[in-house]
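Each chain you see keeps its place in the complex, though not every chain is here.
By letter and in written order, the chains are A, B and C; residue numbering begins at 1 in each of them.
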Amino acid sequence: MTATDFERDQRASLRRSITSKVLWGLFIAVLALIFIYPVTMIILGTFRDGLPTSPAPFTLQGFVDAFTSEMTWTTLSHSSILVVVCGAIAVSGGAMFAWVGANTNVPGRKWLTPLMVINLFIPPLFHTMGWLMLGNKQNGLLNQLGQLIGLPEGFINIQSWPGLIMLLSLGYMPFAYLLMLGAFKNRDQALDEAASISGASTMRTFFTITLPSVGPAITGAALLIAVLVFQAFDSPQMIGRQAGIYVFSTQIYRYVRDSVPAEYTRAFALALILIILVLVLFLVQRSLLRGRSFTTLTGKTSRREPQELGPVRWVFTALIAIFMLLNLVLPLIAMIIGSMQKIYGVMNLGLSFDNYVTILSDPKLSATLTTTAQLAILGGFGSMAVALLTTYVVARRGGFLKAYTSFAVWIPWALPGLVLALAYMFAILYIPAFRPLYGTAALMTIVLIVATIPVSSRIAEGALAQLSPELEEAGAISGAGRMRVLVSIVLRLVLPSFLAGWFLAALFIIGNLAVPLLLAPPKVTPVSMAAYELFLSGEMSTGAALFMIILAAATVVVLVGALAFKVFARWQAKRGHATTSLSHIAS
Amino acid sequence: MTEVLVSGLTKQYGGKSALHGIDLKIASGEFVTLLGPSGCGKTTTLRCLAGLERPTTGRITMADRVVVDTDKKVFVPADKRKVGMVFQSYALWPHLSVAENVAYPLKVARLGSQDRQSRVQEMLQAVGLAGYEKRPVTALSGGQQQRVALARAMAARPGIIFYDEPLSNLDSKLRYQMGQQVRALHNQFETTSVYVTHDQEEAITLSDRIIVMSEGNIVQDGAPADLYDRPKSAYVADFMGFQNILPGTVEAVNGNVADIRVDGTSLVLSGVATSAVQVGERADVAFRAAHARIDESGLTGAGRLEGVVERTTYLGSAVNLLVRADGLPLRVRVETSDLAPEQIPAAGDTLRLAVNPARAVVLSHKEAAVDGYLTTMTDAIVSPR
Amino acid sequence: STPAAPDEPDAGSSTGIEIPGATEDQAAKFNELYEAAVESGNTDIVFYGPSATTSTALLKVFTDRFPELSVTLKDMADAQILTTMQTEAATGQRVGDLWWGGDSIQAAMEADICTPVDVFSGPDGFTPPTAQDDRLIYFAYRMFGFVYNSDNVKAADAPKGWNDLLDSEWKGQIAMGDPNAGALRHIFTGMMRPDGHAEQFGEAYVEKLAAQDIQYVDPERNVSAEVASGRFPVGAGVFYGYYLAQKEKGAPLEFVFPLEGGGNFLSRSSLCVAKDGPAADATELFVNWIFTEEGQQALAEKDFSYGNTPTAPGPEGMDSLDKIDKLPFANPDPDFNKPYFEFIEKTFTK
């Protein structure tokens, strides 16, 4: 051994350790800036009235007001009812469909995943608008049909507690389904067979074995769905006032939009309560699962044959059909009709394509389409990239880095889009150097990315869980450096999931209304906002047409994507590679 | 307590047959093992018996009850058959504790809580897991999980228990212990057991009877010693660990002993014919590595040969030799306890060997039920023990 | 760039653009501003308003007159406009040029957000009514009435005034915007104010109306569409412009104004001009254009409002302002309104 060799290695070791410290420091700082710092604004905002730029003093008033106001407790109880009831329905329904789709021989199960994915295309705004036309008490299409067959007048009233519950429950079911599908696909079906051998009937097996054995997936999905219901804005906003239902997101909206001047402290105090609630939910889920490992117990996997169900399977087929009818077909039909009416919901003025012509010939409206496409593509990519990076750090690192990163990316879970947007606005106002960011598309894009992180993270987790660290270590052993391993092995292997996640995140960005509402620059109008503005100005039928155009565009993207995927898969199959499918987004 | 009768059992997946008409009779209290290579249909047979799979055609009766009769459209599903099963993957329920796992079948059978508890205790005692009741099953080692699976399968005292490669995930020490436990519990509770494995040692050690399967058919069926000593086909011989299987032609028959000239050589080996053979007929002669001995007698003739050691592998108590005799590679195993260290043959040594004609077998090609098997067998030339 | 050539040179235009009804001085000033705007390149005026887009047609008249200029209309709730303009003022990232709205323009109350504008146009000697140290400029009145579905309700049966709404026939059938927001709460406040119609309506009336099981439509602007679609036979407290937008599409709608028995409400349309707005010249030009003959005409024809100049025409077919029994205009002072708003909120919470 020559001294110089040794010294070289020693210097290289030092250099590596310094570079890695610097890079990690940078990583920590960026996470702090993007995820943690803006949220501290909420706490600050709770105690300080007005914008950060105004010289308002610190006050406990908003906080006290929030807790002494009866409205706060009404809001809390209404939100809680919705979360518990809708969460329970969405998750159990999603679990049932996931089980049907993954584990059984129910006819029509092959259609479930594609239909559920299509279902995700329909943003809540349009879903609600569709149902308003179908199910309003006075002249909803379904009520009119019902009257023809002799049902009592107004037998369906969508603008009511049951109506809102149905909308939210069914609305989140596709997402719950996709969250749990993977768990049902990967579970060992022998667990059910063992119960059957023990003499348990199919029903008993389902409730005592099948469901509990996917505990983490179910509670994980339940947590996410609960958070999403807490944050739900569009449906409660459009239905809640009529039905006298007040929830966190709509109340916060009222405080910052309908009170003049905006009551920030009350809004932030509500947001703080919401954050604490979500935190409690999160801790409950953690403690439920603590000390248990649900990983598959075996080395060898057993066969995955669908479970043979008796005639009962036709009941499930019927359930699939009913669900799709209620959640996809009917609202879509309503939207198609609505998009061709002169006045949304007015039949006797005839149907025409005027609204489509209006959109395509109005440069401002057609510009929203390109704006949205750009936002969705860019934001979806950014969201998936950030999710993948942070999830990777969480999966491969221990100690502080892991805890810190998972905490940071957890934050957007707890914040409704509106609060998130407000927090970012305050955050840039506080630091003069950031102020030029105000009113830029960049800021809106960043916040949209952050808002989509919970969804993208789920997908990234699923993708990385399948990636054994040994695949990377094998790369290191082969002499490849970190970056090379990351690019040539990790990225390459998660590519299919990445693409699926990108697409899904893009969809969520298209559907996001709360963030653009606060942060969109006047000349950058995403479709969700354009549609909401059309809705606000009584041009709902033009809004419906706008949605149909977006849906058509998304369908084309999916079809082209699916086609490309098929070609790719066939090409891979020729080389024999196993390819991962879009249903990957499931876990 | 449970006799099983199977007749004409077939199972097709898509258009492909996995079972080609199995006929089988399992006596009450018998311990029967299905043995065969991967993909031969062992699991399928077991699952048809357990009711987890719907046979394409066939009839199965269990303790005088018809559980499957495809002609009469009878199919009793698994939960109505009162059977037990140990899954290869254990299939323990991760959300339940050890005691809850074992108690589940008892709960389903509506056993009183008092009885249930004492039965769970008894079963855990039997598998040596008393004191583990409260543990989540995920916090157990592989062997312990295996034992819980066993206790669960037996808890409701089913008349018949199915085991699907229950030990294949264990290391050899644990495998042996657990095998013994399975057999002990079988004896104690007088159940009927149907056991699937692809490990011949396990099959021999545990079973009353072994059924060797190949591509959806039963190729031989008999007591372990029978199969071990007197395989009827090259297929079974290979499976039973005959390391040397040499094709040739019958030169002479004396009673049940036949002499075979090995193809392409001048070697003549004698062995017991496991079915009638005639002079001039094609047949294989097969013998175990341990049934050739170093022969200092200087005699020549059938069963004696000379060869050069090509490779010596030290195994502890024995050495494995690869000997080339008349161009033919032969596997020979010599116990070192018989030899001084300097006597251990080394590569390059010339050895004279004698094959024990009472232990070698002559296998008529007529019994080679599986076409084309011989051609693929070259892959299996060397076997570990 | 040169301004587009006018059809025909006119006495009122010293350079390019002809300003109908403007004096020569005024026309010169207009063209000066126009040239300055075009030269600076800041030709797009950004409007913030709770319903800025309803003025699209009005602004078309303006941009037709000044073809190099354009407008961007941004609908936002009052509170949000305030936040936005405050933020823009604080960050210096000015985007909006103009707050374009109804009665309660808060931005004008804070010194740094808006700025006074020199109004040189209009009839001789005219100065528009202003408030908040001239930062807030009133330019028109909008009327609020009832709508009814003409397919389902005969003209004779339609409610003609607020008291008609108390008829049991209309229980559960009246569509209204959120009484806690927009113009409605100023209507109810006006009914209760001692300087308003307290003795005529008062709190008792408001309570009786709330007991009629009012159906809220969110947003308020959709009341006409909802009545047109047949969901509700009548809507109350509806802005005439919202009614006309649906009517023009052929909706079976009729508007009732003025209302019998008083209770007519007019909101004062007002604007305030952002301080240091990007298109300052164009904005000043626009504010002055509003008070020209053409601007006032357009207000009546396209925005369905009563203009503010003495000679302003009213919307077609409407009585002139002085013949109408009006509720008082909204009071911009939050402290003044507080007790009324609280009463309204309490009364209308279901």
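Please note the rule applied: a contact is a pair of C-beta atoms (placed from the backbone, for glycine too) under 8 Å apart; a residue touches a chain by one contact, two chains touch by 3 or more.
Just so we're clear, the structure is a prediction, and the values are computed from it rather than from any experiment.
Asker: Copy numbers per chain label across the whole complex?
Answerer: Per chain kind, the total copies in the file amount to A x1, B x2, C x1.
Just so it is clear, only the chains that are shown with their structure count from here on.
Asker: Taking chains as nodes and touches as edges, what kind of graph is this: line, ring, star, complete or other?
Answerer: line
Asker: Per the definition of touch at the top, where is the C-beta contact count highest among chain pairs?
Answerer: A-C
Asker: If every chain is reduced to the average of its C-alpha atoms, which one ends up farthest from chain C?
Answerer: B
Asker: Which one chain sits nearest the middle, judging by mean Cα positions?
Answerer: Going by the distance between chain centres and the overall C-alpha centre, it is A.
Asker: Taking each chain's centre as its mean C-alpha position, how far apart are chain B and chain C in Å?
Answerer: That gives a centre separation of 92 Å.
Asker: How many angstrom lie between the CA centroids of chain A and chain C, rounded to a whole number?
Answerer: 39
Asker: Just how far, in Å, is the C-alpha centre of chain B from the one of chain A?
Answerer: 53
Asker: Give the residues of chain C that touch two or more other chains, as numbers and ranges in rising order.
Answerer: If we look for residues of chain C contacting two or more partner chains, we find none.
Asker: Taking each residue of chain B in turn, which ones touch at least two of the other chains?
Answerer: Within chain B, no residue touches at least two other chains.
Asker: Could you please specify the touching residues of chain A with respect to chain B in the complex?
Answerer: Checking each residue of chain A against chain B gives 188, 190-191, 193-201, 204, 208-209, 212-213, 215, 291-303, 308.
Asker: In the complex, go through chain A and note every residue touching chain C.
Answerer: 51, 53-54, 136, 138-139, 237-238, 241-242, 244, 256-262, 342-346, 348-349, 425, 428-429, 435-436, 438-439, 518, 521-523, 533, 535-538, 540
Asker: Enumerate the contact residues on chain B facing chain A in the complex.
Answerer: 43, 50-52, 54, 77-80, 82-85, 87-96, 104-105, 108-109, 136-139, 145, 152-153, 156, 168-169
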